[in-house]
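This report refers to the structure that appears directly beneath it.
A single protein chain has been omitted; all remaining protein chains appear in their positions.
Labels A, B and C are assigned to the chains in the order they are written; within every chain, residues are numbered from 1.
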């Protein structure tokens, strides 16, 4: 069930350039299930900035009623969020949307992420591993300074890093890595910029894949029709990223 | 000279119901001279709330480069101000306007204040006393809970308190006290609600008096014509509370 | 007990608060969060004759204390709304105000005639003010004569009272209000969004794919309030006011200015519980202000 809760900030720290890791605590965590779901965060009590910010759930700690977000502080909303300190409260609406269907993976999965699309893959990797699925992580970042969670992913499986400027790992995009790797997986999961999602889909036309999309949002719950995408399933309808997605099977979204 | 400075909050504490005492530090204090001047405070770095808040200088500590404001946290701007903690910075524009002419008092002065008009009288009392002028303080508040600085004023001279609800001191308004006191002073200084200023003027038509006025402000420096009052000095002109005042000789302002 | 009820044509509201059209879909999503029967009414998303896909994305952009949207009246069309959305809403004890949009008079008439037959539709809101569609929409809302004739045409076919939704993007909103009054409107809803634009300073490109969008949220409240005040002063029609309402005091302001009920739009996105929260706070706030019923408060700014 979707809840709105003032959650307590447990910890916040910078973990890469402009990238923050924020852990909050509260009953809302009970409702979280699928990796790839997101929350809609109100960064200030005032109406300026007005809109909530959609942020993926990066990891869930049910035992302690906590979950973690990883986000880039760039615009004014996320910058305000980055100022929150342990003990502060933030207004969280969630969990929202449909995440990655972990039950679809059989033996081995590729998790392909780019930039701030990487965070939801972490909870996904955890859940897949706990189901005995082998996970291979192919993660793209701008540069060495922008990389986060390399160790955490390595602890869960093979991890390949690409940086656009070549300052760490393979130079270029995740697709450069994909070209080198054997296609010995049954399912892939991907989250990142739309161009990356497109490239990934083209790379594996025969594979089962799930992609997480981004769109500008209003309500975050399916009521305002802000976050729509055209779909191959219907000429006369859109799908909504917030409530039908953000994760869709490969081939469904026209971006 | 008027300066704009990000001043450091040294201390902030509640001192009566909804009333806060806020001390800040910075070079701007060098420019402060007259009691009764005010500063224009920006309470947030964003443009919401948009306008600065005019707050009187309640006491000046030149030695430590500090000054103190006393204000009621009521609307959204002052509520945000009340959240500032030691170590935070606030954007202060000042000192602004013309204050009380301490040199006008000869031997004994009445200082008559109401509510949030009381604060500037404290620095005034200090300066008058240091010039050897005897000061009598007649201060009005809503109720016992709203009283502040009673001890501080008592340390400087005779202090009479009125409360509207009679919960402390004389029941009623400052004028009830004024009626009882001998008119043995040469100059009076007053700050408070306009109705109080009117009453005080009527009470002492023959005395030299100086009154500090309030008006809604835009710029605070005399450029926008928001804060005007009609004046007895001219039919074709207004005076500006922010730059011509806020302190005017009795009989000048038509309110 | 403070009386929160309001009676305006077609609508016996248990309280004056309703979500604004386009900000609440057809209720399904918010029904996951609270019981919709608490609401005074629901203004559903604009309905057109045919399914409409709306505009390309991005469709929303944030601005200072506001947002722009250019959804472009995406909706499942009359059929879908009539046969699936409205019946679903019947489970709640809440009157529905159906928002009707179109590009020609015939469109409006067709939708109005049909949709007003739905048992839970107690009133129509004729959207002559949508800034986000190329044809129709706003043009009906900017010319008094056109607005009057459209009102007449819709009134003729509607089985329920007709409210006309006015655009703020006009020189003289009172003249439009008077025109729809002449045309037989039963009430007015106002305001729709102000036409605005945001650019990306990095590229100079409009952030919204449609280039311009409709500005809503707290930023526009002063304009909305001024217009409600003026229209309420110069016409006799009941008004459902809206524009930037986020809390109970905003509702008090709109009622004071002359609105009989108040719609909440954008604020639902920020706080999805805003409507029931305001409804919960209204009795105490009225009591504090010294009123026993809501009706006493309506239009008090004009009586001072």
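Criterion: contacts are C-beta pairs under 8 Å (C-beta built on N, C-alpha and C of every residue); 3 or more make two chains touch, one makes a residue touch a chain.
All values reported here derive from a predicted model rather than from experimental measurement.
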Which of B:105, B:227 or B:247 contacts the chain that the document leaves out: B:227
Sole residue of C:28, C:152 or C:300 that reaches the chain not shown, by the stated touch rule: C:300
Option from B:93, B:162 or B:177 whose C-beta touches the chain left out: B:93
Hidden partner interface residues of chain B, rising order: 1-2, 4, 42, 47-52, 77, 93, 215-229, 236-238, 243
On chain A, residues whose C-beta touches the chain left out of the figure: 47-48
Interface with the unshown chain - residue positions in chain C: 63-66, 68, 142, 169-172, 194-199, 201-206, 211-212, 215, 217-223, 225-226, 229, 244, 249, 252-253, 256-257, 289, 297, 300-301, 304
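FYI, only the chains that are shown with their structure count from here on.
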Pair of chains whose C-beta contact count is the highest in the structure: A-C
Most distant chain from chain C by Cα centroid: B
Rounded Å distance, chain A centre to chain C centre (Cα mean): 36
Intercentroid distance (Cα basis), chain C paired with chain B, Å: 46
Centre-to-centre distance between chain B and chain A (centres being mean Cα positions), rounded to whole Å: 54
Where chain B touches two or more other chains, by residue: 47-48
Chain C residues counted as touching two or more neighbouring chains: 64-65
